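Shown here: the complex without one of its protein chains, the others still in place.
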Amino acid sequence: MKMDSLPSPLQSGEMIDTQTMSTAISTGAGGNPAPVAAVRHIGKRFPGVVANDDISLDFNAGEIHVLLGENGAGKSTLIGILAGMQQPDAGDILIDGAKVRLGSPRESLDHGIGTVFQHVLLVPSLTVIENLMLGGSWWQKLARSAALARFRELSDLLGVTLDADALVGKLSLGEQQQVEIMRALWRGEKILILDEPTSMLTPQGVKDLGEVMRRLRSKGVALILITHKLAEAYELGDRISVLRLGRSVGAIAPDERRVMTEQQVTDRVIAMMFGAATPTDAAAAELLVGRAEGRRARREVDRSGAPRLRVTQIATAADRGACPLHDVTFDLWPGEVLGVAGIDGNGQKHLAEALAGQRKITSGTVCLDGADITAAAVPVRRQAGIRYVTDERLGEGTVGAFSVATNLLLKEIGSAPFWRRGMTDWTRIHDHAREKIQDHDIRTPSEKTPIGKLSGGNIQKVLLARELANDAGVVIFNKPTYGLDLQNTRLAHERIVESAGHGLGTIVISTDLDELLEVSDRIGVMYQGRLVGIVENGPEVELAIGKLMTGQVSS
Amino acid sequence: MSIDALPLTQDRTRELLAAIARVAVPILLALAVGGAILLILGKNPLTYYGYVVQRGLLSWGGFQETMTRMAPLLLIAAGLIVAFRAGIWNLGGDGQYLLAAVVTAALAPALIETLPRGLTLLICMIASVAVAAAWSLIPALLKARYGINEIITSLMMSFLGTSFANVLVKLFFRDPATTVPQTRSLEVVDRLPRIFGTNVHSGILIALAVVILVHLMMTRTAFGLRLQIVGANPAAAVHAGLKVGWLTVATFALSAGLIGLAGSVEILGVWGTVRADWNPAYGLLVVPLVFLARFNGIAVIGFALFFSVLMIGGESASRRIGVPQDFVLMLVGLLLVFLALVEYLDHLRRKRAGV
Partner (left out) sequence: MSELLTQPFLISLLFGAVTAGVPLLLAGLGEQISEKAGVLNIGIEGMMLFGAYTGFVAAYYSGSFWMGFLAGGLGGMLVASVVVLLCIRQGLNQIVIGIALTIGAEGLTALLHFFQFSKTYPRLDKAPVLEIPGLASIPVIGPALFSHNIVVYLAVGLVVFLGWLFRASYVGLNLEAAGAKPAALDAAGISVVATRSMAVLSTGFLAGLGGAYLANVGAGLFVPFMTHGAGFIGIVLAMLARGRPVWVLLGAILFGVSLAMTTALQVAGVNVPTDVVQMLPFAMVMLVLVIFARHSVLPPALGLPYVRGDR
């Protein structure tokens, strides 16, 4: 009875019910008792959207239950409900067969449901152990030694080694995730929910996470894994449930799953996700699977001429914790797509900004068609043909409260024919916007609609319309499909390949390796602000890229 | 029934009513709570408000005073609109206003001895605008360079400026002929001309012209649009290649300059001199006015009239009814709270309607 003897790091005398552990231990993997947790007929509406519609699922001890679905399928809402962040409009949540109300994250934690969210929810200015102790009531004494005991216990359980006194802000994303898992299990290891946990990790990090998950499964924890990647679902899932447009559209039970091949699982899931496969959906499905067949037919890039863009040993200065660039050098030829891979936060943002002209280059040079543009500001570079499609569409790409029309000209303010002697010609601006809306199939009530009211896909279309307009020569895409649904993702990929076909030099920065493998001719890898290597895209390059991503420089 | 199901005209009417309510409700609430406080203090609120309207709006003499008071209010409002639209909290109005006033009061009597009246007035205004703009430079640069919160720095500079203005009056520009420390006086004939034989000086015309120009600048020019982008989303401004630092400094200078113009016009039109320890403290008072008008340069004219009536009536009431002028200050504070509250409730209503 390990839990009983634990000198309560669980604070406040709210003891974990010892039942948690005993149930977990008695069941073990493969047993088939009543589910540890279940949702029944869950419904949740947001203004204009039905996020969850009559969803019923079981979660068993010692089982990894994968929830699969594309963006907007309702996965995150369901997780929010289980984590106590949101309340369902209809349906019940059962824990150990009893109905419960999860009115707040605290109640959820008290029921032994721990959640690791997609975005890191740790305080970077606190240490590991402080982050884990977070959540105690104010009248209690800080129970550091008890917390350390629990920390060591969970370290053993997870099989990881972390420094309890390290500042969380200094840890790698993989380590931060381990801290998050510990926190999720802190008050009892009954149910662990992982929301797209691999999106920020290196290939090695993904492998380590898989290890941890299997370990926890063998200890009787019920794991819920949310992902949109089929390969992951196959690799880790005992039970796979597919969500689509807020509904649960099908599941593969563990006994079935055990006897199926990867191909069979894939086909079943795709059938569930798209119903009868139309041609559009087939393409989308390929994307989802990320199979090699999805990669585009490679064209030969003519590298005999002068490069369009020549970047030589550029560096930037550190700024608010973002990783600066050191000694980045590469060439980009017309018609070429250069992918830039790397774990988020290794200098990609600085690279994009330095090339676009919105970040000062402290040393080195950037030449466009032979002309030195190192010191040129954004408008000059834009004039010269350098365009930047940012990943922060509403954060910096657009002004949410301003009209679509204004946002389409955000980088042209003051220039003819829309402005003359500094005076605005609104008629012309609105005419121009209507034209672009038609050409780029932007779905908006009118050109005067504030852009913040449009969907992510349509905002992206506005950005593409703006950046690819007129004489674009080099286009930088930063995470071009982040947050888009499959349809829009496919559209964005087509635009990238198409514009490269027209002779543009294209740089695609992405943390999604599958995406880069699909669109790039060459793939460079960023690691700690350096471009540590560039490889030709082709079969079997993943391994080389994976090594580069963790800083193992290959020759 | 959802909003979408309503016929368009009804929808429009509803939105218009909502727009009126957004302004009227906070004003009425503030007046009601203010009235309740008067009641507690043993004064009849109806008598008070009635007197304020009678004195500030309906009597000829009071109306002229109201018009006169509108000039500084409008100019300060214009200055705040420029800043707030650009997302900059210039709360240093008092310091900027007073320093500009002192510069005008120091220059005018000296210049008028050699220069014609028109030129004197013009030079005074320009010099005041320049000094006020310069006073905003440190907060502007600190914000542009290091991102230091301008609320605090502009307030500090305001306190500093208020005291500095006093030092200037007492130590440097003091008129030796007077017992109470004050600057030399500009003769009434040399001040801003009156309008058509009334007591209202032409400063109100300058103010109206300026506020309309500022409105046009904000809505019809590239510069205005750039300012608003910096205000609405600074990151987007950087992304679009705008010179955010320069725009921040320019906005601050323009905002402070307009507030300085208010101080200059008030001296040239009304007082002709600055007495030591004079501080009308309009800087924060005009903030709610600008919010009521939703940063709209045309709407601000109506609200400036409202505030002006309140102030002139209130000043008179403090002598006649025995309710000090501070009541108006409290009323303005209440107004700002209720304004924010009503705005918030309206926001909730819209969100629920899914608009």
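Miscellaneous remarks
Lettered A and B in written order, each chain numbered from 1.
In this text, contacts are C-beta pairs under 8 Å (C-beta built on N, C-alpha and C of every residue); 3 or more make two chains touch, one makes a residue touch a chain.
Values in this document were obtained by computation on a predicted structure and should not be read as measured data.
Taking the complete complex into account, A:G80 is the one of A:P35, A:G62, A:G80 or A:G205 that touches the chain left out.
In the complete complex, the hidden chain is touched by one of B:V52, B:L73, B:L91 or B:L111, namely B:L91.
Remark: the omitted chain is touched by one listed residue; of A:I55, A:L82 or A:L122 this is A:L122.
Residue positions on subunit A in contact with the hidden chain: 11, 80, 83, 85-86, 104-106, 108-110, 115, 117, 119, 121-126, 130-131, 133-138, 140-142, 183, in rising order.
Touching residues on subunit B toward the chain that is not drawn are 37, 41-42, 89, 91, 138, 142, 145-146, 148-149, 151-153, 155-157, 159-160, 163-164, 166-167, 170-171, 284-285, 287-288, 291, 323-324, 326-337, 339-341, 344.
Following the convention adopted for this analysis, only the chains that are shown with their structure count from here on.
For subunit B in complex with subunit A, the residues that touch the partner chain are 219-223, 225-226, 228-229, 232-233, 235-236, 238-242, 351-352, 354.
Across the complex, subunit B is touched by residues 47-48, 356-358, 377-379, 382, 388, 390, 392, 395-402, 406, 410-411, 413-414, 419, 422-424 of subunit A.
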